[in-house]
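Take a look at the following structure, please.
Note that one protein chain is taken out, while the other chains of the complex remain in position.
Right after this comes chain A.
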Amino acid sequence: MQLGDSRTGKLADNITAFGRALRRAGVPVDSARIALAGQAAQLVDLSRKDDLGAALEAVLVSREQDRGVFRELFDAFFRDPAVANKLLAQMLPSAEGKAEPSKRRPRVSEALAPQKGFGAQPPRAAEDEVRFDAAMTASDLQRLRHADFGALGGGEYRLVERLAREVALPVPRIAMRRTRPGARGARLHWPGVMRHAAHTGGELLQLRRLQRRKQPLPLLLLVDVSGSMERYARLLLAFLHAATRGGVGRRGRRDVFAFGTRLTDLTPAFRLADTDEMLAAAGAAIDDYAGGTRLGESLAQLRERHARRLVGRRTLVLVISDGLDTGEPAALERELAWLRLHSRRLLWLNPLLRYDRYTPSAQGAAVLHRQAHGMLAVHNIARLEQLAASIAAVMDT
């Protein structure tokens, strides 16, 4: 079917407008795509709306989750663009035109309006006990390094949180299947061998080899944000965010979930570079902060919806919890066994290890103790500093 110029022009306009509407609705569409959509539209029978829809969808959508938005918008738009625009305006009140508070500064808003549960300032009473200023003496610092996170005053808490961000946690590295030329290795690097041989008339005097590349293990962090953990959760999140940024962020994977009564995916928040912004985003995402713990159910959610976050049994799983679980122990046992089976190491970071004669007697703790490959302490800065070494030790066993 050959279209007249005027109609083609109208169609192109319509598609451009539609592409922009899609973009406003949150579907990533660039102008090259819109141009391609114009081409595609001319290849199908325009008298069939479903064909046009399918054609535009194949070009403009590239994620499964965008298909629903696309179809609704397509139906509305190609019936009446004006209706679609109104619809969009209702759906996205601040989509366009408002230049005002688009960029809110997390630190400012955090300071002005502390998040309901998550900001959880330490009790006021403790505030006047000790006052620290920024220039600490060496002995103050030494004391703070060994101070229990659970027994910090307000000022100390802020300082310790700052300190925690400076502790490094090098994630163990393992050999990948990918290789690169090197001096040692099981396989020969033939291109290199040949290049040398060419200079010696085909004599193999020097053998180049292929070495396996190393990569940090993929990390899966599960952080308990229930009531009993609230003093630790924020600190540990700040620590984990800063500590794993360099090692894992670029080359490897790092997936983070918070769990209380249910599972919250914090991975998007952890992609923010700034730790304060991360904490603000995490605070907004977690709506069951300081509630109960149902670890078993949270892990079941993890298995059902996010099993692909575990990478080929290479993932190092860190469960950060005190093990005071209110859920069903049998379910927890089953889910932990599954998790253990699908990861390289399942480590339990337990702040309650601060007590000398701690025994995992709570039901949840007993299960965790049985299923985890190792149990490590995380109740003060000194312990966090030792964490990398402890993890390495457990990895070797």
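Heads up, the rule we're going with is that a residue touches a chain if its C-beta (ideal position, glycine included) is under 8 Å from a C-beta of that chain, and two chains touch if they have at least 3 such contacts; residues count from 1.
Just so it is clear, contacts and distances are computed from a predicted model.
For the chain of the complex excluded from view, the name given in UniProt is "AAA+ ATPase domain-containing protein" [choices: "Protein-methionine-sulfoxide reductase heme-binding subunit MsrQ", "Monooxygenase", "Multiple sugar transport system permease protein" or "AAA+ ATPase domain-containing protein"]. When you scan A:L11, A:L36 or A:M395 for touch with the missing chain, the hit is A:L36. For the chain left out of this panel, the touching residue among A:L46, A:A168 or A:A197 is A:A197. Counting the whole complex, the residues of chain A in touch with the unshown chain are 28, 30, 32-33, 36, 39-40, 43-45, 50-51, 53-55, 57-59, 61-64, 67, 176-179, 190-191, 193-195, 197-204, 308, 312.
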